[in-house]
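Just one protein chain is left out here, and the rest sit where they should.
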Amino acid sequence: MTHTEYLWFNTKQRQEFVRITDEVRAIVQRSGVRDGMVLVSAMHITAAVYVNDWEDGLIHDFQEWLERLAPAGRPYRHHQTGEDNADAHLKRTLMGHQVMLPITNGDLDLGPWEQVFYAEFDGRRRKRVVVKVMGE
Amino acid sequence: MTHTEYLWFNTKQRQEFVRITDEVRAIVQRSGVRDGMVLVSAMHITAAVYVNDWEDGLIHDFQEWLERLAPAGRPYRHHQTGEDNADAHLKRTLMGHQVMLPITNGDLDLGPWEQVFYAEFDGRRRKRVVVKVMGE
Partner (left out) sequence: MTHTEYLWFNTKQRQEFVRITDEVRAIVQRSGVRDGMVLVSAMHITAAVYVNDWEDGLIHDFQEWLERLAPAGRPYRHHQTGEDNADAHLKRTLMGHQVMLPITNGDLDLGPWEQVFYAEFDGRRRKRVVVKVMGE
């Protein structure tokens, strides 16, 4: 059995981290799947989907850290196409662009601190995440 | 068909890399699934699950490299909550927190050098990994 929905985002900031655990859980419950997995995957290549802590200080640390490892404003060759977002491609690569969450007893089977986030690195336009549930 | 088990860890060191290929293989065999996939995913957000070489030198290299890219002891904002493990959250992000392994002919379908590891970055307490088999 499969069930597919899409989440849409249009962030106000160019970079923004959005918690989506509740939205994914609701999709799992609508799917009727009691045991299986759900794929949550960014469909745009300057955004990430990851699992980590729901704590603003840590999100700030992630953002500083990504800026240090994959800084904006460098003379990236990608920018010769007219783009200015090469760093966003690199940042999303560090965070990962998808997660697979286990479903047990009809609900997300997460550890005590696991939260799912959408991380936008080149926002202010409409973007999509696919959520596909598979199981029985 | 699905089958779910959990692996528990309580490492003696704060940082420790544990090979878990055999444990995952045993779960796959107990599941009875002949063809499908198995998700192996850390349920705690300062631990990783990854696939790479079973070679102590390389594991040492990974640890040095992670310390260079995501050092401990920085004035992370996450530490204002009383935590001291922000670097562990970053390190686990670099290594990845889950893998999906293919199952063919009732066994893990791995390349010649692929080994599955649990990487702990904030240990000395009980933590869990979910192993969910799905297939036929």
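When the chains are written out, they are named A and B in that same order, and each has its own residue count from 1.
Here is the rule we use: contacts are C-beta pairs under 8 Å (C-beta built on N, C-alpha and C of every residue); 3 or more make two chains touch, one makes a residue touch a chain.
Keep in mind that what you see is a predicted model, and the values were worked out from it rather than measured.
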Notebook entry, point to check: Of B:L7, B:L94 or B:V129, which sits in contact with the chain we cannot see?
Noted result: B:L94
Note to self: List every residue of subunit B that touches the chain not included in the displayed model.
What the structure shows: 35-37, 50-53, 55, 57-58, 60-62, 65, 69, 94-96, 99-102, 104, 109-114, 134-136
Notebook entry, point to check: Which subunit A residues would touch the chain omitted from the figure, given the whole complex?
Noted result: 1-2, 4, 39, 41-45, 69-70, 76-81, 86, 89-90, 93-94, 96-98, 100, 128, 130, 132, 134
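As a convention for this text, only the chains that are shown with their structure count from here on.
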Check: Distance-wise, how many Å sit between the C-alpha centres of subunit A and subunit B, to the nearest whole number?
Finding: 20
